[in-house]
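Please read the structure below before turning to the comments.
Note that one protein chain of the assembly has been removed; the remaining protein chains are unaltered in position.
Think of it as A, B and C in the order they're written, each chain with its own count starting at 1.
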Amino acid sequence: MSQNKERVILAYSGGLDTSCILVWLIKKGYDVICYLANIGQNEDFDAAETKAMFLGAKKIIVEDLRENFIIDYVWPSIRGGLIYEDRYLLGTSLARPCIASGLVRAAIRENANFISHGATGKGNDQVRFELACYSLHPTVKASILSLFSLHSSSYRIIAPWRLPEFFTRFAGRQALFEFAAANSIPLPVSPKNPWSCDANLMHISYESGILENPDQEAPETLYQMTTAPETSSNDPTVLEITFDKGNPISLRNPQTNELITEPLALYVRLNEIAGRHGIGRIDIVENRFLGLKSRGIYETPAGTVLYHAHLDLEVLTMDREVRKIKQNLQQKMADLVYCGFWFSPELDFIRHCIDTSQKCVDGIVRVSLFKGQVRILGRRSQRSLYNQELVSMDEHGGYDPVDAGGFIRAHAIRLKEYYRVKAETE
Amino acid sequence: MSQNKERVILAYSGGLDTSCILVWLIKKGYDVICYLANIGQNEDFDAAETKAMFLGAKKIIVEDLRENFIIDYVWPSIRGGLIYEDRYLLGTSLARPCIASGLVRAAIRENANFISHGATGKGNDQVRFELACYSLHPTVKASILSLFSLHSSSYRIIAPWRLPEFFTRFAGRQALFEFAAANSIPLPVSPKNPWSCDANLMHISYESGILENPDQEAPETLYQMTTAPETSSNDPTVLEITFDKGNPISLRNPQTNELITEPLALYVRLNEIAGRHGIGRIDIVENRFLGLKSRGIYETPAGTVLYHAHLDLEVLTMDREVRKIKQNLQQKMADLVYCGFWFSPELDFIRHCIDTSQKCVDGIVRVSLFKGQVRILGRRSQRSLYNQELVSMDEHGGYDPVDAGGFIRAHAIRLKEYYRVKAETE
Amino acid sequence: MSQNKERVILAYSGGLDTSCILVWLIKKGYDVICYLANIGQNEDFDAAETKAMFLGAKKIIVEDLRENFIIDYVWPSIRGGLIYEDRYLLGTSLARPCIASGLVRAAIRENANFISHGATGKGNDQVRFELACYSLHPTVKASILSLFSLHSSSYRIIAPWRLPEFFTRFAGRQALFEFAAANSIPLPVSPKNPWSCDANLMHISYESGILENPDQEAPETLYQMTTAPETSSNDPTVLEITFDKGNPISLRNPQTNELITEPLALYVRLNEIAGRHGIGRIDIVENRFLGLKSRGIYETPAGTVLYHAHLDLEVLTMDREVRKIKQNLQQKMADLVYCGFWFSPELDFIRHCIDTSQKCVDGIVRVSLFKGQVRILGRRSQRSLYNQELVSMDEHGGYDPVDAGGFIRAHAIRLKEYYRVKAETE
Partner (left out) sequence: MSQNKERVILAYSGGLDTSCILVWLIKKGYDVICYLANIGQNEDFDAAETKAMFLGAKKIIVEDLRENFIIDYVWPSIRGGLIYEDRYLLGTSLARPCIASGLVRAAIRENANFISHGATGKGNDQVRFELACYSLHPTVKASILSLFSLHSSSYRIIAPWRLPEFFTRFAGRQALFEFAAANSIPLPVSPKNPWSCDANLMHISYESGILENPDQEAPETLYQMTTAPETSSNDPTVLEITFDKGNPISLRNPQTNELITEPLALYVRLNEIAGRHGIGRIDIVENRFLGLKSRGIYETPAGTVLYHAHLDLEVLTMDREVRKIKQNLQQKMADLVYCGFWFSPELDFIRHCIDTSQKCVDGIVRVSLFKGQVRILGRRSQRSLYNQELVSMDEHGGYDPVDAGGFIRAHAIRLKEYYRVKAETE
């Protein structure tokens, strides 16, 4: 590589934006190494590689993080039952720290001086990327200490969409097209959809453009991972999902006897089946970390199925009071993941606590997938705390109903006192 | 009425259990007044009245509480977004304090010495009924002070299913049938389903019998309020639901222009439409207040639609941080409602807080109902905090992207310190 | 005033820093109006006024906010039982929004284009000041809409300690002294203490300088509001404090019969008495909003007494479960106040909730003040939920001990199940 140039590692997607950023950085005098993570998005990685080199990258690193993504990011979110603002399963939020982690490792190996990315200045992804970079820095070897160093941290991440020089020049997509044309950057073949999207193994998210009006319905053509419930199969698929310590460990179709136990294959296959049944679409307004409300459409087929199946098994096997505490922790964890604090002391702490709670979450859940819906048909577990004998209306099962009277009257002591005093003083 | 007998008011359902209890109480020497609340269950109230009088009741009071139930119990649960253990919309839990409240008012009017009910000794309903009775006592007039008096509270509620004399005699349903036969109590015409159910305007719950095996799927014949998604209409219905301060105030079908604004009528109509589309079925294991896990199947058609529509509008109109606080409160409120603390200082407090949070929840949500699914199509509100200009990727909208860099780096200060010290000490 | 100059309103303290900023702003070409709030700090307001005018201010506004501070900021914190990180009573945090509110009102009246303050770039006060300014903007009349306008918000607050031009020039206090000398800014007469401090009616805080070493004890000479416990009076003072709806409404010394009911006078007098007994000193490390840990010493004499007295009465008069909910809210409120979110939707919401909880907090608490300690001697209230008859070991008081057995055994159901399953599966 050239001797005197500073070296930037760029999180490269192969798309128009990061291609323009690549060329722009080269024109600013940097040596640029592209880093392209495969987290299951639908991408021609060879073509992207060729394109980056053609545009002047010194090197392009394509890394397959799919299994890493499933095991270290998606599984913890399943164990946690993570759901942001009661609806969003965090597909993008989980992918960002996975990519950032690969990016930092590459930056260290390649002795890069700067990290750059194409995330916009209003969104969550810039935060997720950069906080991960800042957190991962102190754990790396001394050789990397100059990168993100404490004393010059503000100069070590290049976020073009936050640089006035860049964002004023490229205000509006037309400017990007012109820059691309002028710099031999291939334009997308298919016409741009009037929205943007982001895909990984777990989900595709759609936002911007016509979706910015939260009262306008998303067009059916938008969806890529799921069939519309209206046109999806008229035959439900029944599946058995086995969990161990809260992790999905096998997927079985009892009708076909298909059985998958490898995490990545399991997830991919469940995506296909659930997608075919139209499962996992949501259309929401959400609160971004920066305090703006935005509208997003998400498709999360397998994630939706696993969320419901895991929840069902958790209630069966986990003590009620432990679960209440876990509920608070998981709500906090979902907020943290959404806001980009994957690599943080608090998330380390909560994740550890939640994993402890999952020791008992073993068993099998039977689900039916049909027309956009996950339906629980049954569940069983060696560690079930459900005691049929105890709960049965037909037997006493070691329980003396007389006790319930004392239980109720003891609970009533406080209530009676309160209403007595209230009546006397009001 | 007879002179020297003590007077019991009995929460009467018209069914076999409370009919046997009625006769049993009479045989024990009490005058019995039956109280039968209409909260929307499918019941022949005239027949129940005739039956009670035939069995020897001194009087039967039938009270239509449907509107009271919707406005004072269901609407607060919609405003609260109440959901127990992430899944159950609390249909029974909300009905119990409504009935208990009517029962206590009747007990006072009728000068009853005892309150009796047919709830079992393992369930939640005994708690919900009785705590409501204990709480409502101190607010009533002095004339009733002897009822549930502080000094003899334990003798003033007659819960036969907790009395050894009763429950040992009636262990197993066969004993009930024999008692009924011997006492001219009409037996149900249709054969008993191998499960029990409880219905009101909001939902029908099913449990016990064959449902006690949590791994056995509920038979399709069980469901009464909802059509199976498999056989439900192939045409989605689109509805517009308008909320004001968190309450549903109108239901409109934009295709037919049908418009309903009266709460009870709105709820009944939405039940029909959503039921027709198979919406609102769940099959869960849940944690009872007494610490047992039980399995229940629920159908809550209108409640499910309103839950989702309200949630959608709430996120649009409510500040993010206010909503986080409300989320904690609503989780607590759901637990309290489930456990029978409707009339309690803490529920009064939380309900007041939540109602305050709802001042802004005005607007219209457009939903599509289809094959068991509620899908949000769009939403709008005068009080929306969604600012399209601000969030748009195409404009700066009063927002300087440069600020986000400072925001991120400031958040990173703590993270960098933590990972630095961690690296140094580990 | 001059025609073509832009107008800045400066939060002026009379000290060296804001005097230098005043002159610096004038030199930058602004018309400067000084705003000096009296929130009970020990200051010669006439001298400060003279000084500001001498230095070239166009005008100085001195506003007495002491009663406003007590009633609208300190009383809510007493009602809330606010305490940050279990120790800090938030004296500075409460004063900042009070001053900012006065500042914004003045900015509007005076048609100022800019607001400026002397808070440093690492501290909490910049956040507290500025967030208050941003929040208060949209509520003011249209005429002020150009101030802090959405589109240029970043340019409308002048925080010199965050401007590189300023902070590089004034790195180190020596530069300030030189600038002062060169610009006829009077230097402080007394030698500067090797720490900084900030005072108001509620407290004095000390930090920086020699205090930056958290292992070095603060010198006794530092404290201004409190006598050292070692040298304080050997005779305890007993006081009766009456609360109404959580607010202190009278302070009475039963020995001298001194009685004070006016809020400001009450607070000032309690400061004197508690200060004489050495009450309210803490030495802590705390977490700043920006993520740094800092060390602070605080003296909060009256606030400490009121905190303890209010807590005592609250437990007496408030239902246990209501108080648990309030505990969560108050912890959140303390965090919000500390971080500068006094004027925010979430604080509005929590404050409303907490005030609702305080309806019952009426009564009298008797405290003894001695050698740094507040000791509760007794309490009484018309709204007490304490029932001596009920709790007495000598009477049954309407309570049947047999019920406790059922209560315990019912609670044990869940525990027994859990440990049974655990034993079987481990």
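In the analysis below, a residue touches a chain if its C-beta (ideal position, glycine included) is under 8 Å from a C-beta of that chain, and two chains touch if they have at least 3 such contacts.
What you see is a predicted model; the values in this text were computed from it and never measured.
**Q** When the whole complex is taken into account, which chains on show are touched by the absent chain?
**A** Counted over the whole complex, the chain not pictured touches A, B, C.
**Q** For the chain left off this view, which of C:Q41, C:S77, C:S116 or C:S294 is in contact with it?
**A** Selected residue, touching the omitted chain: C:S294.
**Q** Going by the touch rule given at the top, which residues of subunit C touch the chain that is not shown?
**A** Within subunit C, the residues that touch the unshown chain are 81, 85-87, 120-122, 126-127, 130-131, 134-139, 148, 150, 153-154, 159, 161-164, 167, 172-173, 196, 208-209, 212-217, 229-230, 234, 236, 281-288, 290-295, 311-312, 315-316, 320, 323-324, 327-328, 331, 335, 341, 343-345, 366, 370-373, 375-380, 384-388, 390-394, 399, 401-402, 404-405, 407-409, 411-412, 415-416, 418-420, 422-423.
**Q** For subunit A, which residues lie in contact with the unshown chain of the complex?
**A** For subunit A, the residues touching the absent chain are 149-151, 153-154, 290-292, 319, 321-322, 324-326, 328-329, 332, 344-346, 349-350, 352-353, 356-357, 396, 398, 400, 402-403, 410-411, 413-415, 417.
**Q** Over the whole complex, note the residues of subunit B touching the chain we left out.
**A** Residues of subunit B in contact with the hidden chain: 319-321, 382-385, 387, 390, 399-400, 402-407, 409-411, 413-414, 417-418, 421, 425.
Throughout what follows, only the chains that are shown with their structure count from here on.
**Q** With one step meaning two chains touch, work out the least steps from subunit A to subunit C.
**A** 1
**Q** Which chain's centre, taken as the mean of its Cα atoms, is farthest from the centre of subunit C?
**A** It is B whose centre lies farthest from that of subunit C.
**Q** Starting from the mean Cα coordinates of subunit A and subunit C, work out the distance between those two points in Å.
**A** Spacing between the chain centres: roughly 40 Å.
**Q** Cα centroid separation between subunit B and subunit C, in whole Å?
**A** One centre to the other, that is 43 Å.
**Q** Quick check on subunit C: which residues sit in contact with 2+ other chains?
**A** Residues 319, 321, 400, 402-403, 410-411, 413-414, 417.
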